[in-house]
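Please read the structure below before turning to the comments.
Left out: one protein chain. Kept in place: all the others.
We call the chains A, B and C, going by the order they appear; numbering starts again at 1 in every chain.
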Amino acid sequence: MARPQIETFFRKLLPKGKRNLLYGTVDDRVFLQKEHRCPACSKPVENDKLKDNAFVCYHCNHHFRISAPERLRLLADNGEYQEFSAGLSTLNPLDFPEYEERYAAAREKSGLDEAVKTVVCKMKGREAVVIVMSFQFMGGSMGSVVGEKITRAILLAAQRGLPCVLFTASGGARMQEGIFSLMQMAKTSHAIALLERTGMPLFVVLTDPTTGGVTASFAMLGDVTLAEPEALIGFAGPRVIEGTIKQKLPEGFQRSEFLQQKGFVDRVVDRKAMKDMLAFLIDAHLTVQGAKK
Amino acid sequence: MARPQIETFFRKLLPKGKRNLLYGTVDDRVFLQKEHRCPACSKPVENDKLKDNAFVCYHCNHHFRISAPERLRLLADNGEYQEFSAGLSTLNPLDFPEYEERYAAAREKSGLDEAVKTVVCKMKGREAVVIVMSFQFMGGSMGSVVGEKITRAILLAAQRGLPCVLFTASGGARMQEGIFSLMQMAKTSHAIALLERTGMPLFVVLTDPTTGGVTASFAMLGDVTLAEPEALIGFAGPRVIEGTIKQKLPEGFQRSEFLQQKGFVDRVVDRKAMKDMLAFLIDAHLTVQGAKK
Amino acid sequence: MTQKEIQRKIRELKTLASQHRLDINEDLSRIVSKLDGNRTDDISPWQRVETARHPQRPTTLEYIQTISDEYVELFGDRLFADDPAMVGGIARIGGIAFTFVGHQKGKNMKENLRRNYGMAQPEGYRKALRLAHQAEKFGRPLLTFVDTMGAYPGISSEERGISEAIARNMKEFSVLRTPIISTIIGEGGSGGAIGIAVADRVFMLENAVYSVISPEGCASILLRDTKKAQLAAGLMKMTARDLYSFGIVDGVITEPQGGAHNDIDFVAARLKETILSNYRELASKKTEQLLKDRSRRWLSFGDFYDPAEKQEGFLKKIFPWM
Partner (left out) sequence: MTQKEIQRKIRELKTLASQHRLDINEDLSRIVSKLDGNRTDDISPWQRVETARHPQRPTTLEYIQTISDEYVELFGDRLFADDPAMVGGIARIGGIAFTFVGHQKGKNMKENLRRNYGMAQPEGYRKALRLAHQAEKFGRPLLTFVDTMGAYPGISSEERGISEAIARNMKEFSVLRTPIISTIIGEGGSGGAIGIAVADRVFMLENAVYSVISPEGCASILLRDTKKAQLAAGLMKMTARDLYSFGIVDGVITEPQGGAHNDIDFVAARLKETILSNYRELASKKTEQLLKDRSRRWLSFGDFYDPAEKQEGFLKKIFPWM
C-alpha cells in the first residue's frame, strides 16, 4: 500500500519558488500573490497556519479550494495511498486547436497529470477507493481520461468489495473533447449502476466548485452525498442562468446549504470533520448484518 | 360468467317511484327532484337521454356521478359480470353509536350492499378484475368491508393473472370504524405491492369525488392513472384546506385536469372513451413480448 | 392476540344476537367488565390525547439522541426539498446501525413554525422513503417514529401529491426487505401517521394516540358538534390500550406518571430495550419469512362479517403461504 506520494515527487521537480503551488493550489489568484487574503473575509492568512487548518480560513471557516494531493494528505492514514491509472493522457480526439498546448501547460502549471486522481487508501483504518478531482487542472473538466479513470476506480471498488469515496471539483465537460466528453457522463453513471449491484456504497463529497456535466452525472449519484460548506454546486453556471432569466440570482443560490435545503445534499460537513464522518458512514454501510437478499 | 345483473334484481325490490335512483344514483340532490338539471351548466336534462349518454350531460359534457351497477353496465361486455365477496358486512368494530342504523339505511336507500363492488368481466373481450366504488353508499367511505373486498379483488387478479381496473369514488375513511378503517389504507396498498410482483397491471380510474384515505392509498398506486373530467381528487377536502390557509382555493384546484398538470394523472379520459382506452392499455400491458426477467 | 380474539367473539355474538332480536347487551357488558377487571383505567382517553399533545412531550430527535451511541441526521428527498417536519438518518444503537425516520415537532413557537408542527409534506414522506430504500440496500433495520396531527393539509402539500407520497410509502414499506419497527410516540394522526408506520412491529407509548381522525374532526363530522371532542376521543378508541386490545399494536411502552416529558430517560430505556429485543427477533428470521409475516399481519387487519366465513380460506387459496 505504501508508496511515495506523487505529490512529493512532483514537488521536487518544481523550481523552488513554485513548490507551494502544490499545497497552495487552492485558488490561483490567491496563491500566486505573495501575501494571501481569505477571499471570503478578506483577512490576511498565513500560509503555514492555513495549511495546518486543512486550508480552512481560521478567521471565517471559508474552505479554500484544494487539489487532489492536498486532499489525500488530509484523508489518507499517514498520507499513504496507492494510485491507479496515473499514466493516462488525452489523444485530442477532435483535433481541437490548442488543446494539446493547453493540456501540456496545465500539467506543468499544476504539477498534476490530470484533473482526477484515483487511489486506494485507508481512512482511520477503513480501506476505500478514493477519487479526488482537482479544479486547477483545466477547471477540473471531464474528458476521456477523467471519465475513464473514474470509471475504472468505481469498477475497482465493485471488484474488490470496497466502499468508494468521490470528491468532486469541476467546471463540467472538457469541451475540447466534444462528444467524447459528453459520453463520459453516461459512462461514469453506468459504472455506478454496476457498483450498486455489488452492494458497495458510494459516498460523494461535493467541493467548490462542482458544475456542468460532472454535477449531472456521478456527483449526484452517491448513496450519501456530502458537501463542503458554501461550495458552488449546479448544472448551469450562475452566469448562464442570469443570462436566461435576465436578473441577478438570489444570495446563496447553488451553494451547498441551498442544495441541502432543496433535498439534494444529505449534509454539509466541515472539511476537518470529513474523515470522521466518512469513517462513521463506511461503518454504517458495511459492518451491519449484511443486506438481506 | 353470465349472471343476472344485481342492479336489475335490486331495482325490482324498490318501490316504483324510487327505481330510477339506481340508475340515477349520480347526485341525490339532482335525482330526488322530479326535474333534473345539470349541476354544471344548469340546463334541464332528460333522464333517458342522459342515461343513453352514459350519464354525461349532453349540453356541457359534465360527468354525473354514477354508482357501481351503472358503471358496470357501461363497461362490461353485454353488461355481464361475475361478482365476488358480495356478502360481507360490517361488525361495527368500535361499537360506534348509530353506525349500524346508518349502515342499514344506506343499504336501503342505495340498493347497494356496500360502497364497493368487485367483479370479473370482459371489456371488448379482454377479461379483467374490475373494482367499482359507489359514492352514494355512505360517501363511498372505506371501512373493513371495502378494504377487504378491494384487497381480495387485487389478490384475485394476482392469482388469476388478470389485469385489474379500479374505479374510485370516495369521501375517504369510514370514520365509524376508526383505526380499522385506517388500516385498510395499508392493507390495500400492500395488496398492490403483491400484485406488482406478478407483472399484472393495475389501472386506476379516478371519478368524482375521490378524497381522503382512498386517495392516499390504492387510488394513487395504479400503473396507469386515468381520471374522468373535472373530478374532485385530493387528500384533504377543499374546506379543510381553506380552513388551514384561511383563503379561497384557486379555480380548478384538486380537479382531474389540475392533477394531470401536476403530474399525478396520466390522462383525463371522457367516460364514453373509457372502455376503448382500457382495452388499448390492457393490450399494451399484456400482449407484448413479455417482461424480460 | 387473545384480547383481539375475545373482542371479536363478543362482536360476533352481538351481531348474531341482534339478528335474532335478543337483547344481550347487559350480559355482554358484564363479561367485558370482568375481562377488564384487573385494570384500573382512571386516565380518560381525552387525558391521553392531551398528554400526547403536551408541548414538552419528547420528540423523535430527543429519543434518538437518548437511545443512540452516535447518530447522523441526513437530509432531503433528492427531488424537491428537505422537510424539517420529517427527520431521518443513521443511528448506532447498542452497537447496531439503524436507519431512522420520524415526524419532528418543535418545542417552541419558532421551531414549530420551521417544523410545521410535525405536519409533513410530500417531500417529508419521500425523504422517509429514500432513507428506507437506503436501509434496505445496505441491510440496516429501519426504525420509524410517529408523532403528527396528520400530513399537512395545504395547497403545497396537495399540489405535490401528498396522497401519492403516503400511498407509495405504505406500498414500499410493506415489502421492504429489512426489518421495520415503528413506534407511535405522540400523536398518530391518520394517513400522515400510517405513511411511515407500516412495519413488522408497531408499538405505542402509553399516552400516545393513534386514530383515523382527530377527536375534534370526529366530533365535528360524525357527532355534528365540535364541542364533543372529549366524547369522540373515547368513541374512537384511539388509546394505546385500545389498539393493543384490537391487536393493531404489539405492545405498549410504559410512561412515568403524568407523561413521558416527566422522565425521558425512563421512557427511552424501555424504548431502546423494546427496539433491540424486537430487532433481534426479526433479524433472526430469513427475509422471506419476515416478509410473509409482515404480509400476513397487514392483510389480516379489518373486522367484518363474512357469511361464507371464507376470509382465511380465500387468502390461503390466493397465497398458499398465508
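Please note the rule applied: a residue touches a chain if its C-beta (ideal position, glycine included) is under 8 Å from a C-beta of that chain, and two chains touch if they have at least 3 such contacts.
As the structure is a computational prediction, the values presented were derived from the model and not from experiment.
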Omitted chain touches shown chains A, B, C
Of A:V56, A:L72, A:A191 or A:A227, the residue that touches the missing chain is A:A191
Considering the complete complex, of A:C38, A:A106 or A:A158, the missing chain is touched by A:A158
The one of A:A40, A:L74, A:A216 or A:A279 in touch with the missing chain is A:A216
Where C:E62, C:D147 or C:E164 are the choices, the one touching the absent chain is C:E164
Against the hidden chain, chain A presents residues 85, 87-97, 100, 143-145, 147-148, 151-152, 155-156, 158-159, 173, 175-187, 189-194, 212-213, 215-221, 234-236, 240-241, 244-245, 249-250, 253-254, 262-264
Chain C positions in touch with the non-displayed chain are 78-80, 122, 126, 160-161, 164
Had the left-out chain been drawn, it would touch chain B at residues 196, 199, 201, 223-224, 260-267, 277, 280-281, 283-285, 287-293
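What we mean here is this: only the chains that are shown with their structure count from here on.
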Co-neighbours of chain A and chain C resolve to none
Of all chains, the one whose CA centroid lies most distant from that of chain C is A
Contacts with two or more other chains occur in chain C at residues none
